[in-house]
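All protein chains but one are shown in place.
Each chain gets a letter, A, B and C, in the order it is written, and its residues are counted from 1.
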Amino acid sequence: MKNAVNKTISGIIEIARGMATIMKHFFRPSITLEYPEKKPDLPPRFRGRLALLTNSDGTDACIGCKSCVKVCPCVDLIQIETSKDPETKKIVVEQFTIDIGRCIFCGNCTEICPKNAIVSTDEFELADYSRESLVFDKKALTLDPEKSQRLRDKKEKEVK
Amino acid sequence: MNKLIENSIKKDMLINVGPQHPSTHGVLRLILTLEGEIIKDTKPVIGYLHRGKEKLAESRTYFQYLPMVDRVDYLSGFFYQAALCYAAESIGEIKVPKRAEYIRLITMEFNRIASHLLWLGSFLLDLGATSPLFYVFREREKIITLFEELTGQRMMYNFYTYGGVKKDFPEGWIAKAIDLCKEMPKLFDEYEAIITKNPIVLERTQKTGILSKELGLNYGITGPNIRASGVNLDLRKSNTYSVYNETDFKTCLAQSGDSYARYIVRVQEMRESLKIVEQALKQIPGGTPEKLKVKKVNCNCNREECEYCGFDSKLAEKKINPMTFKLPIGEATAMIESARGIIACYLVSDGTAKPYRIKWRTPSFSAVQILPELIKNSPYSDLMPIFGSLDVVLPEVDR
Amino acid sequence: MYDLYAKILNILRLPEIIAQLTWAVIPFACIAALMVFVVIFLVLMERKFLAWLTVRKGPNRVGPNGFLQTFADAIKLLFKEDIMSEETNKLLFTIAPVIAFAPVMIIYGLMPFTEHLIAINIAVGLFLVFALSSLTTVGIVLAGWSSNNKYSLLGGMRSAAQAISYEIPLVIAVLSIAVLAGSLNLKEIVTAQSGGLFSWNIFPAFIGFIVLFICSIAEVNRVPFDLPEAESELVSGYNTEYSGMKFALFFLAEYAALFIMSVLISTLFLGGYLPPFNDYLSIILLDNIIKNQAIMDILIHLEQGFWLVAKTYTLLFLIIWIRGTLPRLRADQLMGFSWKFLLPLAFINLILTSIIKLAIQGY
Partner (left out) sequence: MSNINNLAIDEKYEIKRLDKTSDNTEVIEVKAEKLFETATYLKMNKDTQFNMLISLCGVDKLEHFEVIYHLYSTIFNKKLILKVILNKNTPEIESISPVYSAANWHERETYDLFGIKFSNHPELTRILLPTDWKGYPLRKNYVNNDERLSWNQR
């Protein structure tokens, strides 16, 4: 009997303590980020959608070495077609396709790239209505020189 | 007619929990035989999330395989990468600099806290309390944000590499982490105020799902689950794989082996992990990245024993080229104390750039295996709290 | 009142027979409207409060501060496809939400919201309230059985067991009120409590208040007694198979019952529509300013409504707060709690109140 009374009293006290703790949160500011209106602050290392950079004169930064293809864990995710320019004997990247729908955003390709031509952007809203629209070809991947420079600056700042 | 009578006499009912059920923590199917509300028999069916991680390893190079292992357990990805890295490092006899080991230790312990926090929320959700789930997500968010700043991703980090880690801490990271370490214990106190002595929680968790020492060892249960039964099995203490021997912490034990003991052990473990992180953040060789940078300008000694540019302060032994990385012939097992128990990575290398065979031993696999023993003869309402208290992550079971 | 109504119809040149026929329907129409309004507001309030307790924002997209969110949800439920599985018992499956819903609606008619705002004033009002409120369980059991789903069946059975075991301490706790007031008429029970805060029934029968409060939470299947729809084990309990309007009826019944239970508790223990002072606030403040008796009556009416609503929402907030804090009990613990703890308490309360009554009145 005494035991039961003790148990009841301690139970009531503990429940009251728990409820008081919950009530404390009533007055705390909410932690919700109202997403579509407010975007999260992304750190500079964030790995978003991949993009190709261009040099300041508008030429491709990619030299077609296919290193990224070799380290990519998803088979055939990155597809590069190159050809040799008969005059300058330089490799020209003709096709550069990434299937973002299958990309796992591991960042292996950006680390291996000798010219830092392939980088991760801040873009993460990649939902789409069809799988085909997630296959990005070279035109869709390539950024213009201004944006490329901005991204390069950002990455360099981070490395420093 | 006879059959009709037979069926009506039959007392037990088959009930199929999952694969789509709000609280099976993923896609697990349990075929239960109920007599009234008492569970008489259980047959777990797994494999809905099997992604062939072991088969995939055979067709990928070591570097291609590295990002994949994060996904074995999405709540504590660092541990799996660490296990793979340790296995490969012991075959290739790659030395890991101390700073890299410290970075690994800090991230792993933070990851343990994040994982335990999420477990706490979902366990209480299984019991029916909704509020703690949101509170733990708020705290976990802080840790995840730190990880995002460090690695670039919130869950699939791909941060470790063979022989070290990929990047150093960004500027200001260590200060933020120390702040978090100071702030966290108060928040744990709040959870304990809500949960630890709540009479309903006590009623629901004490004396349910009792896991005895012998049964647990026989089934290969590891981690907090077996520590709650009083077995002092903590690889961080006994095997000291990283720089755990340089930090001071105690193994959390409980004796009763019921769901409540598992809760107590995990909550204490979170506090211990915070202590480890706090010590490691102070002891890290080379200090904060800001300090390291300032010194590097002046320090061009390149001596091995130099505090700021010696081997200990590097991130990786040498820059390993992913294109040509190969391991010699050999085999190794790396065992790691993850948030859920012992992860063993058995790696067989045949000298080529691709692993010959990788076997993952995951703690959740054993935990699901023991579930029928734990819930036998307990009411159906206790199924989810007991299952939840084992901290099972289904992708880890199916690999 | 009827005369006025008949006069209005007469002005509209309608025969008197229509007035006679429709007069009986009007209270029910009003009750239904009140019920829907109350539920819509209550759902919004619960979602907002729970959100604030869990450091979230809650619904804030539809209308100002999410005020119209429940309207949007209600409209969505109305337009949703009504899915019925092949295996169900069609008749019972359809009738079950109605059985769960109808008794709650009648209880609304029995409640004295203000001194005159009571649709059905009968001598055994209290008795009828409890007779009707236990009928809801029949609907839930039927829903569980006719869905032909094992989760639903378990939810329905649990609900039946729960309702039976919680009805007993509930009724015994309320018995002390009948002792104190000497009547089963709800209006008389309220009138017996007039005379300010300290003549409320909560003081002689505090234990009874606690028992009734706990039992009423169990009666309307709320946390920590929400076993019939425990989502972590029974998916959604008895309404797993329901969708669209039928689900909406269950939902409506549940929240309407929650509201009316709070009204009942405040009526029985907290003086109902009476103010916590000796006199009405409006009389104290405005007696010398407003001389017109009719306006004064309306003001008192409004004030009575205000006091009832204030008491009810305090209780509702307490219930929501409890929902935010506590986990769920297990089925056998739930039974044990009722039979081993609440029932003895209810008896102790009955004896205590009887002694107090004797001591005060001396007979």
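Just a few scattered comments:
In this text, contacts are C-beta pairs under 8 Å (C-beta built on N, C-alpha and C of every residue); 3 or more make two chains touch, one makes a residue touch a chain.
This is a predicted model, so every value here is computed, not measured.
Of the listed residues A:42, A:65 or A:135, the one in contact with the hidden chain in the full complex is A:135.
The missing chain, though absent from the display, is touched by one residue of B:46, B:150 or B:339; that residue is B:46.
One of B:74, B:137, B:325 or B:365 touches the chain omitted from the figure, and that residue is B:365. Residue positions on chain B in contact with the hidden chain: 46-47, 50, 52, 54-55, 58, 87, 90-91, 93, 215, 217-220, 222, 231-233, 238-239, 330-335, 342, 344, 346, 348, 356-357, 359, 361, 365-366, 369, 398-399, in rising order.
We take it that only the chains that are shown with their structure count from here on.
Each chain gets a centre from the mean of its Cα atoms; for chain B and chain C, those two points are 47 Å apart. The multi-chain contact residues of chain C, meaning those touching 2 or more other chains, are 53-56, 324-326. Annotation for chain A: residues touching 2 or more other chains are 15, 18, 22, 25, 31.
By the touch rule above, chain A contacts chain C in their complex via residues 8, 15, 18-19, 22-23, 25-26, 28-32, 34. Those residues of chain A that touch chain B in the complex are listed here as 7, 10-11, 14-15, 17-18, 21-22, 24-25, 31, 42-47, 67, 70-73, 75, 104-108, 111-112, 120, 158.
Across the interface of their complex, chain B is touched by residues 50, 53-56, 150-151, 154, 223-224, 226-227, 230-233, 235, 323-333 of chain C.
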